[in-house]
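All protein chains but one are shown at their positions in the complex.
Naming follows writing order (A, B, C and D), and every chain is counted from residue 1.
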């Protein structure tokens, strides 16, 4: 009964509705704009909040390409979404894989220089690629990885966020489970596969969501390392559509934004339950 | 076929143009294949190319905006001059075939043409004929001087316009072109064309007077600042602003998106200034051949440049985009075809440029020009928002800009 | 915190740690070392003339008043983004936690922005505020507020803060909601019996118990505001009007990416890295000592 | 101080049609100053009942009054009660002092009085040395005492305890039981104490309510409940090992169940022949598990020397005057 007074409940709903409306407004306008024609938007002042009838045309154009209203070409979003998907998957899965292993080593083994290794890994925790982007490019170029998925993804894997979270989680796994596994005759790798990995499911899910979105939303790094159009991810495509000196085809831009939103949204929705659980379980 | 990689920054409507050029060239012969790659905006393309060059992955051709010219020139062994490319390929190349005000800008003091003038624009005035009519102004009589401008703006405002006049490319239009248009120095040493130890000079009385006027008009609601670079274009296309000064290359865009009749005219000038109107400076970009590529690539590049210079190709480009014609032949061809008559105003840019230039009007070539433009934007924003007087802002801009020039001079004078 | 139970092996830990070590050595430490090296060089854009200049790049930065100002701008921006972002998310999470039906519905609607790239978030908000098509600017004008992020420093800062907060709100919300749901109900009931009003219950019980989550989010949000927002700024204000919204990381981006000032950009990177390492160490110390409520 | 009166109290979770009825029409009166234990198996509704008194759970039907005042509509804070939770529900971020002072601070009591009260209670509960500690730095028993202290300082009209001892180990439990008894003697505050542990119930209660599936099976003193269980349920719930319940054997009328406690079965020369199945030695006593036809029987013996072999046969006899009779169908006691 505590906290269940009806006045409070109504207030809560009111605040939440306001919050949801505010948060959703830009997304609403995005969707609305994607149903209008480029002309309608270019001449609008302000843009109309009612959907128009160009939904199908716009999305067909955005997805599969074609001539633009301005007489240019619309690069199809479809192949770019594929690139985004592949690199987001490589980034999220790769990062989770190497982080699981190294967190396992750091937590479950004692070895010489462990302290140094620990700090080397965790210094990378919060430093995004953007602040060392030039030198990183040089390295990637030296290694001949330009314009490849390896170059597009591996440098983004080089940070310890996931290692940190897994370490936190492993520390909460009861020692008895490890001991029970040892009594059952399981060696370290067997324990890792049979016990630790399945137990980390929710943390893995949470990290997968975070890393997938991180990978999906990359823009600056792909801009640098990719040189052929078939390696362009979709966010870069959106920026390309906008960074024209003339008026952009806003409807196509917005359709692309909507399209680019769909896969991460699906991932979040699918993983929502685990995601949140993984966060409470391991964070703190 | 040998692939010739061409990094460019022509997004939107212009991407189609670039792709068509490459396609048509590729179809015209079998030995080479030009592959255009859009690398973002001008600055992003250039940064990417610089990074690529350090890593030995540079493209064959790089499109560089005019503000990057000094940087390209100063870097040693980064590029191969067009003159040399053509010579090696055995293709005759006569600079005199090209529009002088354009080719001059990309020519080194020793007479070598460094880059290929691909898409040059200049500054013009667009005005909304419908708005003129609505305010009782003669839509066929655009303002010619800044005094006319003030009258027109006042009338537009009186009849309810919230934005009689706006501008894109603040520095390019209101200081660079403005200075050349009035045959006044923007920077010393021929606006930097003659040496690295050039210094900015745009805080002279004339520029102060002009920026001061804009400040006053801004306060009076006659002039409205609508953002850096070409951000203001939107507000003209949507009909919110009745006049805009900007790039001649915006023509296609305005024509397609605007739902009103519009006219093009020359930049306004102050009648009392001696030598005005002189000529405006160019903008846009040129194509640079990057060094360090296999010899057969250069042959291909040379052929491509030769192809772009063909009168019919160059004329088609000019008509399609609003960029200046590259060669005189292309201009004449366009003229003959009656294009200018059918599209009144499209010749304004050309007529502004086809004049004999002076040392002060040939063009502006400064190191770290990107930063200098940003500094000018930053400082002038203080003027429009009433935080600084025009004099203060111009003085600071000159001071901060000169630091950039000094640094560039230092880094490149060895 | 250390584990009592450990496996014994001479080589296995090295094999396990190897992939991560290789990746960070090659793609983190090597570039970081290069950045350090470049920060003492002066070179042109294409790297054709390189000269050792010692601390000159740093001296130049610290004598540049606009650079020093961007520390201030960054601090203001980070404080605003973190405080507004956290308070709004907390408010929504508390409300969502207090209702019985509909939590899932609101949660689903609130996670949208998380799926959007910062580079795009900036564009969307500019689209809402920029004249002529911006609906928000239009609405504001119709109620007599003359919005102008191009010239009004406050408006510009507001715009980037809104966009940055919006982008991050889903993440904060999810964490807060999860944190709130993990507070034992009996504590709230005990407080109710002790006579505490809902308001008081929140501030004296729930909020303090949420502090590990809050602290974690604070760090995440500050890092976010510091590093991941340059594309929002790039898409909306370009650091203007003047240099009013030019943050440290936007400067790095601008100098390195737009202006091709390699030495200056590298020097800024080095300064940022030091800043972040300090921040990380502080955070680690704190997280390790953090109160573990049982 | 005040009595607690339950009048036709019902509790339903969920809505009327699809809901579960957890408390069925409960009417009872707890006297002013009385210590009443509510006992019953898991899920029988003990906590629910307590939480309705506390105001943490809505009352579906009927009324609950504290003193003369019907409290159905009152907020927990307005009922002047204090509650000790099973997991203590101490505020983990507050010191012991602050935990105890929290309610007083909210009631805007002057600082000095708060200190005086807390100090006094802390002295009684021997918590004085720990006042500055956080709960996590206390042992289970100490936490338990803090939870009690927090309730006591408030000097409420009613104390509610929801299995407050169940997280303690056996020794501490016994000790705390005594302490609670002493406190109640000293303060005389009306108390409702929930447990499912019968030893706790027996030792603490002045009167006890035996609850089964939301229905009161018996409400009486521990002695009454132990010696005259009102139903088969009570008979088998109270006592460990439970009362032997025998059916269908010689001497028990059909339709009846005969109940005899393990300690009231004497080994004798005649009587029922039972066969020994297991013997458990518990220090002072022995439990002998036997079978008698289809019935299972347990004997309790205090004889150190009794050590019957498994499988052997004993003769046992119910002690005179200690038999109980219940209806086989109703389960109710037959006098």
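Assume a contact is a pair of C-beta atoms (placed from the backbone, for glycine too) under 8 Å apart; a residue touches a chain by one contact, two chains touch by 3 or more.
Given the structure is predicted, the values throughout are model-derived calculations rather than measurements.
A.B. asks: From the listed residues D:25, D:98, D:119 or D:197, report the one that touches the chain absent from this view.
C.D. replies: Result: among the candidates, D:197 touches the missing chain.
A.B. asks: Among D:240, D:291 or D:312, exactly one should touch the missing chain; which is it?
C.D. replies: That would be D:240, which touches the missing chain.
A.B. asks: Looking at the whole complex, which of D:250, D:282, D:309 or D:329 touches the chain that is not displayed?
C.D. replies: Of these options, the touching residue for the absent chain is D:282.
A.B. asks: What is the set of chain D residues that contact the non-displayed chain in the whole complex?
C.D. replies: 170, 178, 197-199, 202-203, 222-223, 226-227, 238-240, 261-263, 278, 280-284, 300, 302, 304
A.B. asks: What is the set of chain A residues that contact the non-displayed chain in the whole complex?
C.D. replies: Chain A touches the missing chain through residues 174, 176-177, 179-186, 190, 194-195, 198-199, 201.
In the analysis below, only the chains that are shown with their structure count from here on.
A.B. asks: Relative to chain D, which chain's C-alpha centre is the most remote?
C.D. replies: Ranked by distance of C-alpha centres from chain D, the top chain is B.
A.B. asks: What whole-Å value do you get for the distance between chain B and chain D if each is reduced to the mean of its CA atoms?
C.D. replies: 91
A.B. asks: Just the number, please: Cα centre separation of chain B and chain C in whole Å.
C.D. replies: 38
A.B. asks: Measuring centre to centre with CA averages, how many angstrom lie between chain A and chain B?
C.D. replies: Distance between chain centres, rounded to whole Å: 39 Å.
A.B. asks: Return the residues of chain A touching two or more other chains; collapse runs of consecutive numbers into ranges.
C.D. replies: Residues 2, 44-45, 134, 138, 239 of chain A each touch two or more of the other chains.
A.B. asks: Indicate the residues of chain B shared as contacts by at least two other chains.
C.D. replies: 44, 47, 54, 234, 238, 240
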